[in-house]
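Here the complex is missing a single protein chain, while all its other protein chains stay put.
First chain written, first letter: the chains are A, B, C and D, and each begins at residue 1.
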Amino acid sequence: MIRVQGLTVAYGAVKALVDVSFEARTSAITAVLGANGAGKTTLLRTISGLKTPVAGSITHDETELTAMKTEDIARMGIAHVPEGRGVIGEFTVEENLRLGALTAKLNAKQSLENQYERFPILGERRRQHADQLSGGERQILSMARALIANPSVLLLDEPSLGLAPLITAQIMATIKDLCASDDLTVILVEQNASSALRIADHAVVLNVGHVVANDVASVVAEDENLRQYYLGMVS
Amino acid sequence: ASAAPKTPGVTATQITIGATVPITGIASPGYSDVSRAANAVFNYVNKKGGVNGRKIKYILKDDCYGTPGFGCTGIPNTATQTRALLSAGIFATVGSLGTPTQDSVRTLLNSNHVPQLYVNSGSLDWNNPTKYPGLFGWQTSYNEEGKIFAQYISATYPTANVCYLGQGDDFGSDGLAGLVAGGVTPMDEQLYSVGALVVTQGASIAPYVARFQSDKCTVVVLDTIPGATDATLGAALKLGYSPHWIISSVGADPVTVDQPFASLPIPDPEIGAVSFSYLPASSATNAWNAWDRKVLLADKKDFPNFTATSPITGNMTYGIGFAVAFVEALKATGKTVTRAGFLKTLTHLTLSQTPALTPLRYTPTNHQGLSGGYLVKVTSSSATAALNGQVYTTDSGSGPVVKTKAVAPSIPAWLK
Amino acid sequence: MSEGSGQPILALDRVSVDFGGLRALHDVSFGVANGEIVGLIGPNGAGKTTAFNVVCGFVKPTAGVVRYPLINKSNLRPNQLSRAGIARTLQGVGLFTHCTVLENVMAGGQTRPDGGFLNSFVATPRGIRAERRLRDDAMSTLARLGVDNVANQLPSAIPYGTAKKVSVARALMSQPSLLMLDEPASGLDESELSEFAAMILDLRSSMGVLLVEHNMEFVMPLVERLVVLNFGEVIAEGTPTEVRNNDAVVAAYLGVAQ
Amino acid sequence: MNRGLSSRRVITTVAAVAAVALSFIVTPSSRDGVALAVLATLTVIGGSVLLSSDLRRAHPVVTRAATSTMAVSVSLVATFFFSSTTNFNLATGAAMAVTLVGLSFLTGVSGQVSLGNGAFMGVGAFAMAIWSNHHSTTPIVVTLLISIVAGALVGLLLGLPATRLRGPYLAGMTLAFAVAFPAILTYFNSWTGGDGGLQLPNAATPPHWLRALYVHGTTSLTSGTLWLTDITLVATGVAFFFMANLFTSRVGRAMRLVRDNEVAAELVGVNLNRARVLAFVVSSSYAALGGALWTFLNNSVTPATYSFALSIVILSVIVIGGIGTIPGALIGGLVYAYSTNVINWITNQTGLNPQGNFASQLNGIIFGGLLIVTMMLAPRGVAGVYYTFRHRRASPGGDVKSPSEETYAEA
Partner (left out) sequence: MDIFLTSRIASDVLGGVTNGVIYGLVALSLVLVWRSTGILNFAQGAMPMMATYVGMIAFGHFFGYWICVVIAILVGFLIGAGTERVLVRPLYGKPEINPVVVMVGFLTVLEAVAAAIWSSTPRSLTTPFSPIDFHLGGKPFALSAFSLYQIVTAIVVMVAVAVLFRFTNLGLQLRASALAPEVSRLLGVRVNRMLTLGWTLSTGVGTITAILVSSNFFTGLTPQVMDGIFAFGFIAAAVGGLDSPVGSIVAGVVIGIILQFVGDYVNSNAIILVALFILIVSLMARPNGVFSVVKARRV
């Protein structure tokens, strides 16, 4: 479980998050929604230690994360699929995956095979440099690289960006499964509110850094005000 | 209160001269001793009341030997600094250092009628009285050195295969010309480039040595700077090749050449090589050597660490040599000093009371300076000794190499 | 400019692209004419971006040709594209991050006459005039898209939706006949999307539009024709309704949910 | 607007005071100090009047031309009062500034790192010397143009591989060229005179049309060589005017686009290869002009001058002055011309033994250190600090200007 309390984050004088508090429960998907620049990415980056908050705390099962280094947070099993994919272009698909599996100290061979099974397209491309993958393939690789370490927390920043509808559905289903079976905590950031709300258990809506809603997903999905003013959904 | 035209740099009590020399930068180690030793002489003379009542003020400007570096502006630096000397109002430049550097300011000095005296280089460029009436060289030219080497080779190794390695500028071409003029035509002659030498850390020399070896040359003449001498000797050592080495005075200083070999468990490969000198060997018992030491010891500012037992290097004797030549000429010019008068004295007087072993005989048509010297042998990793004491003179043209009696260089009474 | 409507601007003729052993495009043919909006869709890795890249000259076709009927040439290099009347926006925003918005838009007019080396170096009156005209034009293009208020800002300082418009403004500076948009909808929220769609519809009067997009809610109402790629081959082509009901497309791409 | 004006006044005053202070530190005689101070103050004040932002916006080229003309004519007048040493220093620095502005363009604008501009300078320097030795009667302007062409050709030759190289490979290739250059010169010794270099054949006498302008017989020095300085200053002014045009023009923009985003630049119609090579050719031509002016000033050239160290020096002074800017090149030129004086001054002030090991290495330590510190604290050098300052004063929020536009300063 991830608990965020009173979190304030700033870029210079500009506050990107102001007094944000919410909980992301284990075995559940928490969607973080909001318009462009609402602070969603900033939130994930702060959780994984890439950004130091001005105030507030983030805890993972009683461990305070805000003072920890990114790499140590990652080593606790908190996997972050960053915005814009973040695959290492000069590495082959397989090297990218190996890097993902490094800290988990798993049987590398077996875990690689597992991912190839889950995403056959990666298996076909295993010797190809990630630079040469299509946009969607990179997104899939990034996802597989996060999953390979069997994380306990998964931070997803717009995972459906650039994915075909079919594969989007497939990935969402995978996440939902993992969530249920592996005690996984998922925080899902999405631009596309409707598809996120479809699979999320819980939703947090941000507006220019402030939490404007923090409730069960279905409640948020029904709220006409939220839909119109904060989620940019056209009714 | 007189109508006599004023001579720049000359007052009733002082004469101001200057030089551009490498005080900082790559060429400064070693070479910076030259101008300091000269200054020590001037200080010594000044303490004795100066020359004809005038004290000598020696302004040194750093030109980093024309190599660019931080704070050094390369060749333009020599020009800049020379101009600084001009605007300081000097009588003449004395003992400025370097062939390309001094070449670059010949025109400037000449057009301002400033004598450019005793340029520190063995190039023939300084001997062009028609075009540059105020320009004078001092040391024996590379060309003359070559002729004297040739004389030695023909006498000692009449049938040997001779090979030649020289530097790719006038040092090499003049030296080679001298060798040929002296009657020795090398069967293989090579010119190395300083640029390649520097970039390849000396490795560019090795192929030449291999050629000399396969040519079966038993005598090899080197017109090389010390770094190139090292590279040559090293390459030969590696190949197990040991000809008779004959090395120009420029690149033969045993202390310098020995550096890279010092910790090898073998003797200095330069030992036994023949070289050339126009100044008394530091080991010789010579009146001037004692005087040199006295002068250097007296100058605590330029030589703070010089003691009664410190070695006197070739660079020091060099600086002392031309400084003495200058004060003697100045003395001979008399009380009234004009540039024309000074040059006239210089070209019509034979100065034999300098530390050099041959007289300094300038004429209106010859501005070369010293015209000979003697052969030396490297006897240890730090010393040379006269080969047989014979002194030769010659010219930079087709004149013969003549055996002369060494001037017993005596010290003028007023300098003692 | 409706007189140009229907005139073909781009034609791919049996284009194939191989990357090593991988066949990214296989015998692909389709075209775009002035005044129509064409969507290029297909699963990830189907070859859509590759098709774009072939058109733009970033990738050389292994077989087949890309024709540019307006200038009667084929297989151009990327920097010749704008002269062929084609402008492309990049995925994301693809703006020049160290240049102001105005300079970004002026960059779109880079190929206009009188801006060559001599005119620049010597500052001929002709060069000065051309530069002034370019600046004025850029301002009015920004104004046309309603974003002239950010002209002096750096791209990093403006909202994402605005930046997308700026990138379109830049594309318009070369007065293209065909606008190619690579995943224009990604990163826009739904209200921004509908604004963007309206803008594209507006542009259609003077040019053709070819776009790659995965967001079906955005694509379907917008386009008149869809080309569907799968494993490098065209598996369907037609109106949105036809494509939506095509079983192969549903199986490979849309999934049942649609 | 009021704010803007007052801030300009503050900057002008500060710059003038700094210029006066600097003049006294670096010039050998107080007379020169005064003259230089007056010159600097006039330039700064005149410049800031001319550069009034309205005028600049409406007629950038006119402003630029006026500024260049004014700066050159003020310096020309000043040269009549300076001592020959100062004149020569100024000319040496001005020729260096020409080289620097070329590198500023190449690296600062088009984003290609070159460690070989010292060698390009050498190309111009030797072209000048070789040509003069074969055709001693060619007018000086023509000889300078020939050197520029020679520089352009070599730049083209090296620029061609540059079209395919990125970052470190390019920097390394230019490094290899710079390291090899003296050896290349000595390899072609029949042309270049080998390690000894070349002399210009005739003494530095002004062409007859110029001679009339210079009164003989003041002091032998000024009449003899003043014209060298003045020609160099005029050439520098012209070179800077053109370069300022290039910085602000469409071609300059093309370079910045390429550096910023290659793919997008290509899509707006920029030919990447052409832009890259062009930047190289411009920069090497400028360097060649700088080198030719040096030869012209010194009457001689040697390969040793154009060794790798020179390229490093060039890079260093432009970094200290402000890479990617035009004033940075001028500042760099001055720094260069007076570096010897400054180092000597430091040596004297610190009481180091000037003959000692440490003093002789002081220049390396100071310049190397300065380079590191500049890059760490103010990567755009002195000029960059000035721009940042002005920028902060002039735009209280909102109206953000691109960093590149800031470099549109005039010669």
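Just so it is clear, a residue touches a chain if its C-beta (ideal position, glycine included) is under 8 Å from a C-beta of that chain, and two chains touch if they have at least 3 such contacts.
Quantities reported herein were computed from a predicted structural model and do not represent experimental measurements.
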**Asked** Which residue, B:S193, B:S248, B:Q368 or B:S396, contacts the hidden chain when the whole complex is considered?
**Response** B:S193
**Request:** Consider the whole complex, including the chain that is not shown, and state which of B:G137, B:G182 or B:G202 touches that chain.
**Result:** B:G202
**Prompt:** Which residue, B:G178, B:G234 or B:P254, contacts the hidden chain when the whole complex is considered?
**Reply:** B:G234
**Positions on chain A where the hidden chain makes contact** = 48-50, 69-72, 74-75, 79-80, 82, 86-91, 95, 98-100, 102-103, 129, 131-132, 145, 149
**Message:** Suppose we count only contacts with the excluded chain; which residues of chain B make the list?
**Reply:** 26, 29, 70, 168, 191-193, 195-196, 198-208, 210, 214, 227, 230-231, 234-235, 237-240, 256, 259-264
**Asked** Going by the touch rule given at the top, which residues of chain D touch the chain that is not shown?
**Response** 107, 111, 113, 115, 158, 160-161, 164-169, 171-173, 175-177, 179-180, 183-184, 186-187, 262-263, 308, 312, 315-316, 319, 323, 357-358, 360-365, 367-372, 374-376, 379
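The rule we apply is simple: only the chains that are shown with their structure count from here on.
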**Prompt:** Relative to the centroid of every protein C-alpha atom displayed, which chain's own C-alpha centroid is closest?
**Reply:** D
**Item:** chain A-chain C separation of Cα centroids, rounded to whole Å
**Value:** 30
**Asked** Between chain B and chain C, what is the separation of their C-alpha centroids in Å?
**Response** 75
**Request:** For chain B, write out the residues touching at least two other chains, lowest number first.
**Result:** none
**Message:** Using the touch definition from the top, list the residues of chain D that touch chain B in their complex.
**Reply:** 28-29, 83-85, 88-89, 92, 118, 179-187, 189, 193-197, 199, 203-204, 220-221, 224-225, 294, 297-307, 309-310, 313, 316, 336-337, 339-340, 342-344, 353-355, 359-364, 366-368
**Request:** Would you tell me which residues of chain C are touching chain D in their complex?
**Result:** 56, 58, 78-83, 87-88, 90, 94-100, 103, 106-108, 110-111, 115-117, 119-123, 127-128, 130-131, 134, 152-154, 157, 170, 173-174
**Complete:** In their shared complex, chain C is touched by residues of chain A numbered 35-37, 121, 132-137, 139-140, 158, 161-169, 191-193, 231-234
